[in-house]
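Complex shown without one protein chain; remaining protein chains in place.
Presenting chain A:
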Amino acid sequence: MIEVRDLVITFNPGSPLERKALRGISLRLGEGDFVSVIGSNGAGKSTLLGAIAGDMLPTSGRVLLGGSDVTRLPAEARSRHVARVFQDPLAGSCGNLSIAENLALAASRGQRRSFLPALRQSRLSKIRARIEELNLKLEDRLDQPMGSLSGGQRQALSLVMATLAPSSVLLLDEHTAALDPRNAEFVLGLTRDLAARFRLTVLMVTHSMRHALDIGTRTVMLHEGRILLDVAGAERAGLTIEDLLDQFRRARGEALAEDRLLTG
């Protein structure tokens, strides 16, 4: 479903600011895989996600989605297959458009947009039904601007938006990092439900080792642009946060006292 081959991304190549964000990553996700990606700051997690989404073009290597090579396609051309939720709750929606308009926008993601009213009845009832499922009492506020909602509400709606139009791949870039613990749990639970319901192939970047082990079917650890660990199944089930920290310690060869990783 998602495949990257020998992916290398170098920012500002040849200049004093040169930074190798990805140093040759190969990763393959089958249909319905739910992969959690962890790693310290600068490990290349967000860059990997950006390369799959089409935000940045790789220096070398290939990106495949659903079997077809999309390495050179811009983000908007990949949106037919790829839905995304960003870390910043403000980034994934338009604050000055209404809730209904935001969802209508997402309902035709990757499709041709017609001159028919975006909020026609058939579509509105579909949108309303999906919002009612959330039990957030937002179905009566469809006319209100998205900007009037809390971060948790916006992330929950972003997830609904990501699953309104048919797609196969869901990319989550630390989408609970900006939320308080209670909202983060709610959004994570919703993520799990929706991924299962729509049989999505999910790549979730997270800062939390606990989430990386608890959620999904596979855990990938990045370090300095390389894959350090890639576990699934029984091997993954036996892993503890302590084991992950060990891996980091060994890779970095330094005390974790200075580490800024979240262990929660």
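FYI, contacts are C-beta pairs under 8 Å (C-beta built on N, C-alpha and C of every residue); 3 or more make two chains touch, one makes a residue touch a chain; residues count from 1.
Following the convention adopted for this analysis, contacts and distances are computed from a predicted model.
Novice: If you look up the hidden chain in UniProt, what protein name do you find among "Cholesterol oxidase", "ABC transport system permease protein", "Predicted lipid carrier protein YhbT, contains SCP2 domain" or "Deoxyribose-phosphate aldolase"?
Specialist: "ABC transport system permease protein"
Novice: Could you tell which one of A:5, A:62 or A:80 touches the chain left off the display?
Specialist: Residue touching the absent chain, from the options given: A:80.
Novice: Can you tell me which of A:118, A:190, A:232 or A:245 touches the chain that was removed from the display?
Specialist: Here the residue in touch with the unshown chain is A:118.
Novice: Using the touch definition from the top, which of A:8, A:56, A:105 or A:190 touches the missing chain?
Specialist: From the options A:8, A:56, A:105 or A:190, the contact with the absent chain belongs to A:105.
Novice: Given the full complex, what residues of chain A touch the hidden partner chain?
Specialist: Within chain A, the residues touching the omitted chain are 53, 74-77, 79-80, 83-84, 91-98, 101, 104-106, 108-111, 113-119, 145.
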